[in-house]
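Heads up, one of the protein chains got dropped from this complex, but the rest are sitting where they should.
As written, the chains take the letters A and B, and residue 1 is the first residue of each chain.
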Amino acid sequence: MTAPAGSLLAATDLRKAYGSTLALDGAEFSIHAGEVVAVMGPSGSGKSTLLHCLAGIVPPDSGSIVYAGRELTSLDDAERSALRRTEFGFVFQFGQLVPELTCVENVALPLRLTGVKRKEAERTALHWMEQLQVEDLGAKRPGEISGGQGQRVAVARALVTGPRVIFADEPTGALDSLNGELVMQLLTEAARSANAAVVLVTHETRVAAYSDREIVVRDGRSRDMERIV
Amino acid sequence: MSIGHTLLGLLEAGPRHGYDLKRAFDEKFGHDRPLAYGQVYSTMSRLLKNGLVEVDGIESGGGPDRKRYAITDAGITDVETWLSQPEKPDPYLHSTLYTKVVLALLTGRRADELLDTQRAEHLRLMRVLTTRKRKGDLADQLVCDHALFHLEADLRWLELTAARLGQLAQEVRR
């Protein structure tokens, strides 16, 4: 099967094994620009591995991943890192903010990695923090803010470089429903307004409901729920 | 829940007497509400009239109704359609869904497909509700959230059932 036409990021027949465990066994995926796609599935189904492969963090054992016409699997580590710095944004469940840096420094970090001057990077960072309603936390350290605030800071950080795809791996996993809803609302709204696609890995259906489409991963195989019926 | 479809589904395994049908139904689905004879009788007449079943034979010897029913091709198609059609998500869906799953397993159909179809339907509704919630006021949000939480519970049940299909299949076919 080939990737659907017009997709921004598409993967076909991905296989990836960790030792003897088969994490991905012929998974498929595609996403359009600005689309929010939820990747669901039980624990250990391979949904995080799918995200890692799609984002170029982990190379798959076989299969093809095409992003904006470029085959990811043929890029080397440095090229994939550069791609992640400039084109992708990331939100994880927890433990992603550097505890020693203040929030605004954390948000500015991806920009600084691409060589933007500190002042300018932090100005852009503050703009995104306003979008996520955490602009007041700029001078605080991650240890001094709540989990929900931390995730919103992380979302701001994921958006700060103006990425075309945001990868969110259980972004609400450590939050209560109210905070989870808030983070999801702000994340999807900000992503939609920036026309960034979101790959959202979650096991919570209410979180997945913020997407445009769901993909279920089971035993390393993906299933696009849209194509049922 | 559709008793007609259920009885049709039970017939798909092989021709049965009305009494057998009632017993099979009660055993598998009627834990709390056994089926009344009259209801079986009237349902079978309706199905007969619609050409979904036919009378396979009448047993001689006493008893009120010793007719043996068999499913027709039209009946099989009808069951097929019913099973593959997702139910409209609603809070008290589980008994219907459960019946469908068991029947699918009994008739050798893909129960997992059935569950996925239902999931897709649920998710679609949840997305609609989420969108409405995002755009609406607080009252909308609360109403939608109520529905969303129920749907989420259904989805969890679907997920859990999907994970236990193998076990269930063994149990039903015993």
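Please note the rule applied: a contact is a pair of C-beta atoms (placed from the backbone, for glycine too) under 8 Å apart; a residue touches a chain by one contact, two chains touch by 3 or more.
Methods note: contacts and distances are computed from a predicted model.
Asks: Of the candidate names "Cytochrome c oxidase subunit 3", "RNA polymerase sigma-70 factor (ECF subfamily)", "ABC3 transporter permease C-terminal domain-containing protein" or "Sulfite reduction-associated complex DsrMKJOP iron-sulfur protein DsrO", which one corresponds to the UniProt protein name of the undepicted chain?
Replies: Hidden chain identified via UniProt as "ABC3 transporter permease C-terminal domain-containing protein".
Asks: Please provide the labels of all shown chains that the missing chain touches.
Replies: Checking the complete complex, the chain left out touches A.
Asks: Using the touch definition up top, pick the residue from A:R85, A:R123 or A:R221 that touches the left-out chain.
Replies: The single option touching the absent chain is A:R85.
Asks: Considering the entire assembly, which residues of subunit A contact the chain that has been omitted?
Replies: Residues in contact with the chain left out: 43-44, 48-49, 52, 55, 57-58, 78, 81-86, 88-90, 92-101, 105, 109-110, 112-113, 118, 141, 157-158, 169-170.
The rule we apply is simple: only the chains that are shown with their structure count from here on.
Asks: If you average the CA atoms of subunit A and of subunit B, how far apart do the two points sit, in angstrom?
Replies: 39
Asks: Would you pull the subunit A residues touching subunit B in the complex into a rising list?
Replies: 42, 185, 189, 204-206, 208-212, 214, 216, 223, 225-226, 228-229
Asks: Okay, in this complex, where on subunit B does subunit A touch?
Replies: Going by the criterion above, the answer is residues 86, 113, 116-117, 119-123, 126-127, 129-130, 134, 148-149, 151-152, 155-156, 159, 163.
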